[in-house]
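With one protein chain withheld, the remaining protein chains of the complex are depicted in position.
Up next, chain A:
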C-alpha cells in the first residue's frame, strides 16, 4: 500500500541501476519515457492526448483515484499515472530527480522542501505567486466510539480523569497538530497512550479501548459508522493544508496545470465527501 501506480505498468526492462533511493524514480522514468498509444498528441497540452505523472500523499489515494477517473473521461487520450506514498518520501524522490509532473502533499512544510529543491514550473509559479495552491484542508475531530461511553461532548472533557484518551505521538504530524489544538484551547490532557500514527488512534477508538481520540476528519469519514466524530471550536487552529503544484520538470506543464485546477474545482465535491475541507 505504500506505493501505488495507476495506468500503464512500468517496463520491466528499464534501467534498474543506481542508488536505492532513486529506484522508484527510475521505474517511473521508464513509464514516462515509454511511448504508448496515448502519448501521440502530447506536448502542448491543448491536444487530445497526453501523459501525466502525479505524486500524491498517501491520504489522497481514494480521492485522487476517483478524480483521475473523471479527468481521463473528460480528456480522452490523457493518461494519469498516480504514485502514492508518504509526503516526505515523495518529496525526497522528486528532489532526487523522479520525473513527476505534479506534486500534492499533505502539508505545506513538505511542499516547501520541493519548492526549495526541484522547484516549481515557471508559468505556474508566476500565476500562483511562486507557491503551491492549497486545494484541501484536513482538521482534527474528537473521535468517540458510537455509543460515546464516557459522554464526551467537547475538548475540555478529554482532560477529565475518568476519560481515557489516545493521541498521536508528538513525533508524527497528527501529534503536533494535537499539541497545537490543545494549546489553543489552553488544555492539558494526559492520554493513556501516544500512538505511532493516526490510524492507530482510530483503531483504539473503533475497538472501544479508549473513550476518545483526536484524529483527522478524513479518518472519521473513512471509518464509516464505527466511530463518531465531534467537531470542536479551535480545530481550525491545527488544520492541515494540502498544497498542489506543477513541478519544474513537468513534461507538459499546461496539462499538469489543468489537472491541478481540475482537482481544486471539479475535485472539490469528492474531497468534501472524504472528509476534507475545501477552500
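What we mean here is this: a contact is a pair of C-beta atoms (placed from the backbone, for glycine too) under 8 Å apart; a residue touches a chain by one contact, two chains touch by 3 or more; residues count from 1.
Assume contacts and distances are computed from a predicted model.
Only one of "Proteasome subunit alpha", "Protein lplB", "Putative lipoprotein" or "Molybdenum transport system permease" fits the UniProt record of the hidden chain, and that name is "Molybdenum transport system permease". Here the missing chain is touched by one residue of A:61, A:134, A:159 or A:194, and it is A:194.
Residue-wise, the contact with the chain that is not shown comes from A:169, picked out of A:58, A:109, A:125 or A:169.
Shown as candidates are A:62, A:89, A:208 or A:237; the residue that touches the absent chain is A:208.
The set of chain A residues touching the chain not shown comprises 164, 166, 169, 171-172, 191-196, 200, 203-204, 207-209.
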